[in-house]
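Left out: one protein chain. Kept in place: all the others.
A, B and C are the chain letters, set down in written order, and residue numbers restart from 1 in every chain.
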C-alpha cells in the first residue's frame, strides 16, 4: 500500500469506532485525517484543546481566520453550534471525562496500554502539550500509528522504553496492519488487513498478541 | 442617637475607608447602607457574591428585574460596565484577594481580629454562606456593628465565644461609639463619637483597648 | 447533546435516593418548571447539592417543604424556616459548606480534579474532620470533589445542541453544576436554533447538557 492509503485506511477504521453524539478530540497529524471519515448522521462533536467545540473543516484558501486554528496551529472553522472557552475549561472538559474518545499518534505503545508519544531523551523534547491530559482524561484512547518505525522496528512493544505520556490508558491500537484491543491479559488481535497474515503481524509486533478464534478484516 | 442615625453614622464612616478604584463587597443589613455614602469620584466597584460586579442602587418600585438581586435576595441594578460570572469565579475573586475590602456585621469580634457572625449553637444555624470566604479572602475586613447587644452586653470581646467565621482576619471595627483598629498588640482606639468618652467606650468593651495619645472624632 | 423533553419527563429522570445538584441563589436561577413537575412525582429521599434552600415558596425550598429531601449539602438555610425545623427534628440532614468551597468542590468534580486546597475555614469548625495540607508553611483544607446523578439547571437561552447562556445573577451555580453530573437537564426560558448563539457568548458548552426543557412549554 502507498503511505497515503495506509493513513486513510487507519483514519477510516478509527472513525467507525465513534458512537452517536460522541465528543472526540483528534491529535495532530494522522489523527486529524479521521475527521474526513466521520459519518454526518452520528452528530460527532470535535473538541480542540486550544479552546472550542465544533471543529469544522479547513477553510478555503484565502478564507482563513487567524483567530480560529486547531491545536496544531492549522486554520480550521467552527461549525454552527460550536462553543469557545478558555484553557482551564478546555482541560476541565478533558480531565473531567467529558471527551468520549481521543485519537493520538505514538512513538511506542505497549501490551499494558502504556503510551509514549511526547519525547525522546536527548533528541526530541518538544513537551507534552495537552497529550498527558488527553490520554489520562479521555474515556477511550485510540492510537493511530504505523505498525513499525521507518527503520522497520516494532512500535508495539512488550513494554515502552521511552518516557510515558500516561500509564495504562490506551484502549485500542489501529495500524495499517491490524486492530488490537488492550485488555487485562494483553493485546487482543481483533482485525488484520487484507494483505497480511496473523504471522506477519505478530512478527512485526514486539508484544505477544492474543489470537482469538475469529479475526475480522481491517478495511 | 436614634438607631437610624447610629447606623448611618457607622455606614458613612466606613465609606470613608475606601480608596480609589477599590473593589468592595458589602454584607447584608447595616453594611448595605455603606453604599449610600460612597463618593462617586472614587470609582468604587461593588462586588456581589451571587455573581456580578457593578452593583447599583435598588430599582424603582415596579422596575425590579427578578434576575438581578444582591446576595441578600433584594432587587438591585447593575451599573454600566458591570460584569456577570458564575459562583466559582465569584469566589475566585474573593478568595484570590481581588476584593479590596469587605464590610460585614458581627455577633462577636475580638482583640485578635477573630470574628463570629454566622451561628449561635442550638439557636441560630443559618449557615456561613459566603462569609467565611469573604473574611478570609478580602484584603481588608471592616466590621460594622452596634457596640453592644440589645441587652447591653459587649460584642467586642477579649476572645470570641461563638464559633468563628474566620481567625485573625478583621482589620477595623466601626460602631456607633468608636473606631478600633486591630493590631498585633490588640485593639487600638482610633476615634470616638462626639457624645461619648474613652471611659464609656472602654466600659462597654470587654477587650482592653489601647489608648493612643491622639484620638480622632467619629463623625 | 441537547434533546428536548417536557418537564414531566425531566422530573421522571430523578429517582428515589439520587444525588441532585440544583442551580439557584435564593431561588434566582432555579428550574421552577422542573420543580413543579418534581412535586407531582412520588420521588423521595433525595440528597440535594445547592447553594441555599431558598424560600418555602421558591426554588429548592419547595422540595424541602414537600419532604423530598433526606440530606442537603449547602452553604445557607437561613431563609427557609422549614429547613431549620426539619434539621432540628432530624428529618433533614444538613451539611453546611462555605459557599466558595462548595463552588470549588463542584467544579473539581466536573474538572476531574481529586480536590483543591482552600484557606477558607481554617481556624473554624469548617475544618473539622477535614484533611489539612500545609503548603509553604500555610494550612489549607483539602476540599474533595462533588458529583451528582442529575443536575437540574436553569438557563436563559439554550440551542438544540445544549449550548447555554444565562442572564445576570441567575447564572450562579448553574454553569459549574453542568460539568459535574451524570445527567444534565437544563430548563431554558427560550429554545433557539443551532447557530443562533455566537460561540464566543456560550457559557455552558452543549457537550455538558443531556436534555433541555423548554420553559415556555413547561
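The rule is simple: contacts are C-beta pairs under 8 Å (C-beta built on N, C-alpha and C of every residue); 3 or more make two chains touch, one makes a residue touch a chain.
On a predicted model such as this, the values are computed, not experimentally measured, just so you know.
In the full assembly, the chain not pictured is in contact with A, B, C, by the touch criterion defined above. Here one chain is not drawn; of C:58, C:154 or C:167, the residue touching it is C:167.
Among the residues B:41, B:81 or B:122, only B:81 touches the chain that is left out of the figure. Summary of contacts with the chain left out: across C:29, C:61 or C:199, the touching residue is C:199. The chain not displayed touches chain C at residues 104, 108, 111-119, 133, 135, 138, 140, 142, 144, 156, 165-168, 171, 199-201. Interface residues of chain A with the unshown chain, by the touch rule above, are 48-52, 65-69, 71-73, 78, 84-88, 90-92, 94-95, 114, 125-133, 136-137, 163-168. Even with one chain removed from view, chain B keeps its contact list with that chain: residues 21, 23, 43, 45, 47, 52-54, 78, 80-85, 88-89, 91-98, 137.
The working rule: only the chains that are shown with their structure count from here on.
Chain centres were defined as the mean of their Cα atoms; on that basis the chain farthest from chain A turns out to be B. Computed from the mean C-alpha positions, the centre of chain A lies at a distance of 35 Å from the centre of chain C.
Each chain gets a centre from the mean of its Cα atoms; for chain A and chain B, those two points are 56 Å apart. Residues of chain A in contact with at least two other chains: none.
Residues of chain C in contact with two or more other chains: 107.
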